[in-house]
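Written below as structure tokens is the structure these notes are about.
The complex appears here without one of its protein chains, the remainder shown in place.
Coming up: subunit A.
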Amino acid sequence: MAGKTLYDKLWDDHLVKQRDDGSALIYIDRHLLHEVTSPQAFEGLRLAGRKPWRLDANLATPDHNVPTTDRARGVEGIVDPVSRIQVETLDKNCDEFGILEFKMMDQRQGIVHVIGPEQGATLPGMSIVCGDSHTSTHGAFGCLAHGIGTSEVEHVLATQCLVQQKMKNMLVKVNGKLGAGITGKDVVLAVIGKIGTAGGTGYAIEFGGEAIRDLSMEARMTICNMSIEAGARVGMVAVDQTTIDYVKDRPFAPKGDMRDKAIEYWKTLHSDDEAVFDKVVELEGSEVMPQVSWGTSPEMVAGVGGHVPDPDAEADPIKREGIVRALKYMGLTPKMPITDIKLDRVFIGSCTNGRIEDLREAAAVVKGHKVSPTLKQAMVVPGSGLVKVQAEQEGLDKIFIEAGLEWRDPGCSMCLAMNADKLGQGEHCASTSNRNFEGRQGFGGRTHLVSPAMAAAAAINGHFVDVREMMN
């Protein structure tokens, strides 16, 4: 018999019913909720007189709208009334339906994709959904993790199942070792640059190869997080000792005998040697350079030593036009060196890069330096309350503050600028988030996606630099 891929195994283990028409019911072990995509789902349940199928599978927290400064007055203190209503609505819905929620003032509050793994609410082999496309993050644990829409949030609440069609299998293999100073973010941006933002559409991507095996859980999460930017709803990394060590003692993780039993199962969560993938993409780890996005789509990236492209050199007319439009929006000239891009703001945080390791990397770069006076603002927003506490225990907050960066409370913040943190028109921002679409970080704002270390280096210099030069 042909071997199974990790995705095949996860699919089979969660298959409740295969329907004749090709669709299937997939059982959902963990459902994460936040305030933006859930209100209409709860409303739908109420209107239909339905109850959640299984309460203990759900975990909620507000993240998109929460302020990252001055929380002294709690939810009532949220200045924007519409943001406040969403947070209040989540609180009300969770209370009414009996769903566990880490409320805004709870130390465990944070971005859903940070708190799931942090709490051990994300465990290897689980099927996980959340009304947020970056749910693919959890695939780093060998999970089947999908981003879903609000109708599906309601569907999962009511039935504990998701209607899905099986996707095709893609392996993205990163061979050999990564160079010094190269992070998970650089790897995933390089992958997206290579396969394009639709390259993974219809596929579940497994990231493998020596370079991935060598990465920490945080870095694997960064990579899986951005699978969706490559068009894939699902991104995964096989379970290994790194995974098991990370989850073992987390609050929601199994204890005692149950843990041993779980570990035995977790160890089977990898693709078989004979497994066949529908598509394989290979990268050499040693060739991955620190990446910077120059355009308005995550595939528009270049190595920091490279240049902004010349649209005239692009043969495909649709792509050429895309480049012209992006350069106009970004206010960049063809062929200019990436290191000539000047910045107005720096944002370090988000579900892509708001974990403790990310903050450590950024702190190591800024330590003993000052933020460039040409910058209007540089801020660090931890991904969760617990990341914040840990960073403070390690003294990272002091390093940032001494260097002139702002140290904030946890949330999505400037990743999508739903709260008060946003870019002004025409401003360039080095951001560790995941999307550089027009207007994503504020109307007319210009986002450059980079790793935390690269963002930190840019903060010190006021323009992009190769962070590896600062490390020497």
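As a working rule, a residue touches a chain if its C-beta (ideal position, glycine included) is under 8 Å from a C-beta of that chain, and two chains touch if they have at least 3 such contacts; residues count from 1.
Keep in mind that, in the parts below, contacts and distances are computed from a predicted model.
Visitor: What does the UniProt entry say the missing chain is called, choosing from "Cytochrome bc1 complex cytochrome b subunit", "3-isopropylmalate dehydratase small subunit", "Xanthine dehydrogenase family protein molybdopterin-binding subunit" or "Peptide ABC transporter ATPase"?
Guide: "3-isopropylmalate dehydratase small subunit"
Visitor: Give the residue, chosen from A:L416, A:V450 or A:V467, that touches the chain omitted from the document.
Guide: A:L416
Visitor: Which of these touches the unseen chain: A:D8, A:E152, A:D358 or A:D397?
Guide: A:E152
Visitor: So one chain is hidden, and I want to know which residue out of A:T37, A:T222, A:Q291 or A:S433 touches that hidden chain in the complete assembly.
Guide: Only one of A:T37, A:T222, A:Q291 or A:S433 touches the chain omitted from view, namely A:T37.
Visitor: Would you write out the residues of subunit A that touch the absent chain, in ascending order?
Guide: Interface with the chain not displayed, on the subunit A side: 16-17, 19-23, 25, 27, 29, 36-37, 39-40, 43, 48, 50, 53-54, 56, 65, 80, 82-83, 85-86, 89, 100, 119-121, 123, 125-126, 131-133, 147-152, 154-155, 158-161, 163, 165, 197-198, 201-202, 231, 233, 251-254, 258-259, 261-262, 265, 297, 318, 321-322, 325, 416-418, 435, 437-440, 443.
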